[in-house]
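Let me give you the structure first, and then I'll get to my questions.
With one protein chain held back, the other chains of the complex are shown just where they sit.
On to chain A.
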């Protein structure tokens, strides 16, 4: 299974790297917020508060839409052609998820480089821990995205997912912290798991590592990883996927 995952990952990376514009395009919205909204935010807030929000936005948009590719692979019979090989079905999922995670790494590097140029100053340890957390989150979301793509009507996937991402981003407090929100909105936002990850990222970028907020963010990410991989595996093992 490890070998098949690796084979699929390497193949996927080759395909992804041939479409460099796709990598940049996937990161373009958070980059626009960073460049065209960040300087306003920086007049009253810090880059260390804003950038984690844009990272969550990036993670949701980039890996949340991962399933879009498999919609076409299913339609053209590519997935079925791979499903008659002895390769494990879990490898068919993980190879793709790892490729999406690598794409996210490249996009994060781009976003963080621009953020640094604009004035972000976060400690290396905090950055590294934050990026690690986001990659686990991204992998879980990619797995979930594949599960959704193979479950709902293929024509609905793009509109449903691109719409769902917006409230999830807003409710996590990506652009302005939820501490500024009225009570009812703050209450609703606790439903979004991404709020907890985002607040953990803000602590990490601020150099506060051993806080309850970080602990909660890590716990929520771990829970999402378990759910994402369990659901993804289940769907990929299903006979009609």
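Operating definition for what follows: a residue touches a chain if its C-beta (ideal position, glycine included) is under 8 Å from a C-beta of that chain, and two chains touch if they have at least 3 such contacts; residues count from 1.
To be clear about the criterion, contacts and distances are computed from a predicted model.
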In UniProt, the chain not displayed here, chosen among "histidine kinase", "GXGXG domain-containing protein", "ATP-binding cassette domain-containing protein" or "Chromate transporter", goes by "ATP-binding cassette domain-containing protein"
Chain not shown: contacting residue from A:23, A:42, A:82 or A:170: A:82
Absent-chain interface as seen on chain A, which is shown: 4, 7-8, 11, 14-15, 72-73, 76-78, 80-87, 239-240
